[in-house]
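Note that one protein chain of the assembly has been removed; the remaining protein chains are unaltered in position.
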Amino acid sequence: MNLPLIVFFVFALLAVAGAVMVILAREPIHSALALVLVMISLAILYLLLGAEFIAAVQIIVYAGAIMVLFVFVIMLLNMGVEERTNFSKLAYVGVVGGFALLFEIAHWLFHSAAGAAVANGPAPAVAFSTVELSQLLFKSYLFPFEATSILILIAILGALVLARKEE
Amino acid sequence: MEFISQHPVLVVSIVKIAVLLFIVMTALAYLTWLERKVIAHIQSRWGPYYVGAHGLLQPLADGIKFLFKEDVTPSVSDRLVYTLAPFLALSLALTAIALIPFGPPSVTLLGQPVFVVSNIDIGLLFLFAITSMGVYGVALAGWSSNSKYPLMGGLRSSAQMISYEVSLTISVVGVLLLAGTLSFNGIIAGVHGQTGYWLHFIPKWNVFPQIVGFLCYLTAAIAETNRVPFDLPEAETELVAGFHTEYSSFKFAMFFMAEYANMITVSCLATILFLGGWLSPFPDTWKWPLFLPGIGLIALGIYCLIDTFTTMRGIARLQFAVVTLLCLGGGALCLIPAVAAVIQGVFWFTAKILAILFFYIWMRGTLPRFRYDQLMSFGWKLLLPVSLANLVATSAVVLYLLTKSPQ
Partner (left out) sequence: MIVPVSYYLVLSAILFGLGVVAFVFKRNVITIFMSIELMLNAVNLAFVAFARAHNQLDGLVFVFFVIVVAAAEAAVGLAIVIMLARNRESLNVERVNLLKF
């Protein structure tokens, strides 16, 4: 029972609790805050895995910008709590099937040789270097990088055009 | 004692955190005193004068008032979020201060650097992460107060914060291009840090090559912390008090402290990135700047001594005599060469922060405030293009210098 394992379990439990709160909350603002909790726990798990830059980007972009956008929209369209309504009972079958699949995957990961080779590979606890990541991003993956910048430009224009009030 | 020698990191960290927390809370309180005094003198009046000698016990009186005032809770829409928002704002503002190095890492105690609580390789990025989470405190406070003035104030304030956050981050990238690293110690004293002198007397601080970046950063920082001239969302004549209208006593005090803590954090960041952090503006070969803190404190003590015997009367005279003794004692302590060598970095860091905070307070006393649409168009149409132009120009110059002399 070493410290990284304890930290992992604490924040994994927080992440799962946040995800369950997203489903169970009655007001959408509580779902949004629970999702922010999930994202922050995941950022700490990225830190545990050594990906410091990705943890910082997750908090700055995901928790600090995208979720702020969600919270803004929820506040602006103040449409109240969700009502009860009937839904297709077939969804329950789907959920059971989904959990069966999850159980199978976990079983394969933990109890078979191929799974163990995939998952329990050598993992020296050295943090990933930001310098190397930026070299990779700007040399090998330069074209996707520029393409995503154009994608963001298109998204900004689309959002502006869509959300404009009709005069 | 073996516990201390076996777990030096834990013990020193706890001591550092306790001391830093105490110092930061006192500094927050006396920053409010400084602000009221400076604005008062700009407006040709005295400011707090009677509560202690020269109003020095005013923050204590304000603190007691905040503790004992009745906590009026309106019929809020969401009690959990209403209570959570001020805690979130204050805890985020205080967490950001843990990353800042107040002095050189060479001063150690039990092998741990004394003047920085946590030294991270990507410290700057983490500081931006923490400030970007600060928007939640404002937005949630405005929304959960269940009233139209806080809602409008909260939405406007958070929209302003996220707009100026972009310019804040981009204006800093010029410094990162020059320094080549994201860690604070690297930016101050690293390979491409701010040590050394041009022409033997101009210190190599980043404010000189990056003057445009510095001005953009300062403007964006003032807008980010909701200070005049960008404080429309919390101005009294416009929106009662903006997002913290419905908060009273301790929760309001937490928002208040969070705003000043954000100001301190942003000033610390400006000092580290642009003004050379804890480096002294005088070359290391000169010996006399080591005694500047001592001489300054003794001069302040002599001024307090003269003031005690001329203008103070009654109990204020006693209080001010205590202040005089503290100043003279501290000055004498700082004149010991061993202490002066240790205190040097912290002294220069504090002096630079105080200069920037004085600039903040001076702006508050002098400038009128922006209207909201002027504020937003300034942020998106002027400040963002200027920071981007600064980034492009800096990267062009760095690329040219790299190709000229490959290293």
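When the chains are written out, they are named A and B in that same order, and each has its own residue count from 1.
What we mean here is this: a contact is a pair of C-beta atoms (placed from the backbone, for glycine too) under 8 Å apart; a residue touches a chain by one contact, two chains touch by 3 or more.
Computed from a predicted structure; not experimentally measured.
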Neighbouring displayed chains - absent chain, whole complex: A
Contact footprint on chain A, counting only the chain that is left out: 2, 4-5, 8, 12, 15-16, 19-20, 22-23, 28, 31-32, 35, 38-39, 42, 45-46, 48-51, 53-54, 57-58, 61-62, 65-67, 69-70, 73-74, 76-77, 79, 82-83, 85, 87, 91, 94-95, 98-99, 102, 105-106, 109-110, 115-116, 118-125, 128, 132-133, 136-137, 141, 144, 148, 151-152, 154-156, 158-160, 162-163
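Rule of thumb we're sticking to: only the chains that are shown with their structure count from here on.
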Rounded Å distance between chain A and chain B, as computed from the means of their C-alpha atoms: 33
Interface residues, chain A side, partner chain B - complex: 27, 29-30, 33, 36, 52-53, 56-57, 59-60, 63-65, 68, 71-72, 75-76, 127, 130
Of chain B, residues touching chain A in the complex: 78, 80-81, 120-122, 125-126, 128-129, 132-133, 135-136, 139-140, 143, 151, 155, 158-159, 162, 182
